[in-house]
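A single protein chain has been omitted from the complex, and every remaining protein chain is retained in its original position.
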C-alpha cells in the first residue's frame, strides 16, 4: 500500500538551540520512501546523522525564533506478515549483533523486574505464541485511557496502574517480551486509521529470523504503519529533541492512503 | 603499556543453556590485542557476535554440566589523555550517529531526572570542566562502600544513598553527564592496580571530538584499563548473560603489567 | 493574634458518596476556636470523628448532587516560639507515646532512605540546630516552583528534582528530621499572608519537650498559621477525602487578621 504522510511542527525558540529531528520515514527493508520533502523555515543548515542499520533518519539543525518544520513523503509499505502463531523464537546465537541490546532493560522498560511474572504466566509457551499471549494478557488487563501516564511513566507503573496510552502499552509489551528473552524494541510510526491522528508508538519483536511489527495498543492496522524511528523505548524515538528551550506553537501529523503512483 | 589479562569462570548448568560472554579485550582504537586464547571446557561450538563499531567482542555458546571458561590475552594499551580541563563539548550535529543513544536515559541511568540538579549545580561550566566538576561533586558527596547497592540499584538510588561501588559511581556520573547533554556510556575493563581484582566499571564521555575514559570511583588508573564491553549502563556490559539457570562455582579476574614483547 | 478563616468548597456528585472533611480549625493547645460555623448545602447528617489527642476536627457526611460546603471561624492563635537555636532533642524515652509514629517512614516521607545523607551532612549538630541546618539546606538546594510535582511525588523525588511546592518542602523536611531520629509530622493550616491564599502544608517537629511548628517552604509566618489537620504526611491531612467520585466546581480558602474580640 501507498501512503502520503505529513508532519507540521512549529516551535518558538527564545534563544538558538540545536534540534534533533526524527520525523522522516525510515528507509528500511519493508518500506520505500518517494517524493520526499523536508523544509525548515527560516532556512538553516541541516546536518544528517542517519542510521544505516535501522534505516532511521535523523537530522540536526540550529533553530532560532519561530521555526516551522514541514515534512511530506509518499511511502510504499510492503505487506507485513502479522500472524505470530507458531513462529519460532530465534536462538541467541542466531541473532544479529544489533539485536542483543534489545534483550536488555531500558529507561522505561525495566524488563528484569518482570522475569518472575513472565515465568509464572507464560512459561509453557514459546516464540510467537508467547508474544501473542503477552499481547492478549495486556489487552485483557490494561485499559486504554489518556491522562493516567506522563513522560516519566515506566512499564512497571503501567503494570500497576492497569491503564495508559499507546506508549505505555508498547513499553509493557516490550518489557514482557524481553523478560522472556525475546528481543523487543520501540518504533514510532505514522499510523493509518489512528484516531486522533498522531505519531504512534508500536513495538517490534525479533522472531523466526526477523523483526516483526506489532501494535500492543491495537489502535491501528500494522500494514498501515509508516515507520520512522527505532529504539529501546520512548527515550530513543522522540520525534524532536531540543537541546535548549522552546515553546510549542502547534504540531500535527497526518497520513492518508494514496493510489499507487506510476514511477 | 602492556598488560596480561586473565578471566577464569566456572559455572554449573543443571540443564543446557545459551550463554553470552563478554570478557574478551575489545579491539578498539586505543588498544591492541595479542596472543589471545579463549577456552571453554567441555568444548562447545562458539558463535561470534562481535560489534564492529565499538570493537566489543561477544560470543555465544551452549553450556551444559560444569563448564569452565578461561580467557587470556596480552594487550597493548595506548597512552590516554586524561586531562579534561578546557576540553570543549561537541555540538550535537558533530556527534557520530552512534553517540546519540548515549545522550538518553537508560535502565540504571535515568538522566532525565537529573536535569534540574545539573542545571542548578553546574550550569556555568562547559565541556570537560563540567565533567570534571561532576566527578569532583561525586567524590565529595558519595562514599565508596560495598553492601549498600544491589543489581537493581539505579543512579537515582545512589544519589540518595550517597554510597555505592564502582558500578554505582559510574551510573551516577553517566546520568549527570547525559543530563548536561554530554554523551556518556559504561565500559567494563580489566583494571590494573584495582584492589581487590575484579572486572571494573568505568565510564566514557564524548568530548572534544572523541570518547574519553574516566573512572568515576577513582579506584584505578585510566592508563591501566583494558576495555572489554561498552554500553548504556550495567545492563549492557554484563560479562556473562545466562539464558537459563546456572550455579556459580568460582570466578576470578586478573591483570598484570608485562614487558613490551617483541613482535 | 486573632484570625478569621473561611473555606468554600463546591463539588458535584453524580452518585451519593461519603465525604471525610478536615477543614475545621483544630482545638489545640496553641489556638482557641470561636464563633465557628460549618454549613453543608443541601443539608445532610454530619457524623463527627474528632481526634482528642491532636485536636484535629473531622466530620463525615453523605453528599449527593451539587454540594456546597462553607466553614468560617474566628481563631485565637497563641504566640509561638520559633527559634530552634539551642533547643535540645528529646530522648526517645521522654517522648509521648503518640510521637513514636512520627519517627517512622510514611507514604511520601521514606525517611529510612535519607539516613546516610543526614549522617553525612548534619552529624555534628544536635536538636534544634540540626533541624535549622536541615531547613537551611533545603532552602539553599530546592527551588519553590509549581508544576514539577504531582500528588504521587515523594520526598525522594523532591530530593532529586530540587524543586517543588509547600507540600514537597514539607515532605523533604519531615523525611530528613525523622532520618535524624527527630519526630516530625505534617500539618495543614490556613496561612496568613500566604500568596496565593490556599490551605498550606507545614511541618511540626518534637524538640525540647514539645511540638514546634516550622514552615519548610518559608512562605508564611508561623505565628499566622491556623492549624487544621495533623498527620504523617499529605496522605493524612487531605482536607477532603471522597469515597466515590465527584467533580470540583470551585473552592477557595481565606484568612484575615481581625481585632481581638471582647469575650
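As written, the chain order gives the labels A, B and C, with residue 1 at the start of each chain.
The definition used in the following text is that a contact is a pair of C-beta atoms (placed from the backbone, for glycine too) under 8 Å apart; a residue touches a chain by one contact, two chains touch by 3 or more.
On a predicted model such as this, the values are computed, not experimentally measured, just so you know.
Of the chains displayed, those contacted by the omitted chain across the entire assembly are A, C. When the missing chain is restored to the complex, the residue among C:37, C:97, C:147 or C:196 that touches it is C:97. When the whole complex is considered, the residue among A:38, A:99, A:156 or A:238 that touches the unshown chain is A:156.
Residue in contact with the omitted chain (choice from C:15, C:50, C:143 or C:247): C:50. On the side of chain A, the interface with the absent chain consists of residues 113-114, 116-117, 120, 141, 143, 148, 156, 159-163, using the contact rule stated above. One chain is missing from the display, and on chain C it is touched by residues 18, 20, 47, 49-51, 58, 60-62, 91-97, 100-101, 103-107, 110, 112-113, 151-152, 181, 231-232, 235-236, 241, 243.
Throughout what follows, only the chains that are shown with their structure count from here on.
Applying the stated touch criterion, the connected components after chain B is left out read A | C. Taking only C-alpha atoms, you rotate chain A by 180 degrees to land it on chain C; that is to the nearest 5. Residue numbering shows that chain A and chain B use the same positions for more than half of their mutual interface. Per-chain Cα centroids separate chain B from chain C by 47 Å. Rounded to a whole number, the gap between the C-alpha centres of chain A and chain C is 44 angstrom.
Spacing of chain A relative to chain B, judged by their CA centroids, is 29 angstrom.
In chain A, there is no position where the chain touches two or more neighbouring chains simultaneously.
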